[in-house]
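With one protein chain withheld, the remaining protein chains of the complex are depicted in position.
Showing chain A:
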Amino acid sequence: MSNKDKKTCGDVLDEWKEFFWNPRTREFMGRTGSSWALILLFYLVFYCFLTGLFALTMWVMLQTLDDYKPTYQDRLATPGMMIRPRSKTLEITYSMSNTETWDGYVNTLNEFLLPYNDSLQAANNEFCTPGKYFTQDDNSDVRNNPKRSCQFNRTLLEDCSGLEDQYYGYRNGQPCVLIKLNRVIGMKPGDGEAPFVTCTGKKYKVGKDTWKEDSDKIGPIAYFPPNGTFNLMYYPYYGKHAQVNYSQPLVAVKFLNLTMNTDINIECRIMARNIKVDNDRDKFAGRVSFLLRIDNI
């Protein structure tokens, strides 16, 4: 009994060898060639059938989809917000005296604003009536495509357009931060009243139950376009297939008198009647927070 239970290493190896290739029965891993062929053929047919079925259902499913608008958008009730320049950790820290620390930000902004050049905008997009949603509905089954887009000219950003001050204020300690709202098809933010961006100091935790705020260090802020509004005419968005040249509206925030040499936590949020911002789980839904630190020593 014990002999049967306890096999030596050699026995096990031999057993495996025989399992792998049994010269007596000409079996490879317990099956002869023809047996392998048969079973593999069976599985080939089986999987071909399944894959075919899968492909068919996928195809049918894709047929049911609209080309221009997703079936559901319930995940995107509150659009996300983001800043430019952005780094992984959303920190904008630099030393005024050291050009290299901030020219990266300037380059990013230059590049980002390139499509917003007035000339390009004039060529691709048209001038719309401000203060009004630019709706371009389809007539029942006739698509009204391609949809036109409204111009968002770089000059709208005035001091932050990088045209007059090509360093976007970074050189003199008055940095511009661009704020964009994520694109969501069909969204009409503000419900007829133009949504706008406000930036304040962000409350942050420093210890247990002690919160801190850096509002006093922020100083005055300038918004471009004025009041930091996203004009209604840029909405609704019709998707990248229907509205190829869509220019996402931006708001530039210029910090005019920041306290130097200290970390300042700033939070910008969208103020719109139909957008809820306070989602604990999503730090970027309708708001964005970032850290500013400018050293002048």
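Throughout what follows, a contact is a pair of C-beta atoms (placed from the backbone, for glycine too) under 8 Å apart; a residue touches a chain by one contact, two chains touch by 3 or more; residues count from 1.
Criterion: contacts and distances are computed from a predicted model.
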Name per UniProt, for the chain absent here [options: "AP-1 complex subunit sigma-2", "NADH-ubiquinone oxidoreductase chain 5", "Sorting nexin" or "Sodium/potassium-transporting ATPase subunit alpha"]: "Sodium/potassium-transporting ATPase subunit alpha"
Contact partner of the left-out chain, one of A:Thr25, A:Gln73, A:Asn98 or A:Asn172: A:Gln73
Touch criterion as defined above, residue of A:Arg143, A:Lys203, A:Lys240 or A:Lys276 at the omitted chain: A:Lys240
Among A:Phe46, A:Phe127 or A:Trp211, residue touching the chain not depicted: A:Phe46
Residues from chain A at the interface with the omitted partner, ascending: 1-3, 5-6, 30, 38-39, 42-43, 46-47, 50-51, 53-54, 57-58, 61-62, 65, 68-76, 79-82, 88-89, 182-185, 237, 239-241, 246, 279, 281-285, 288
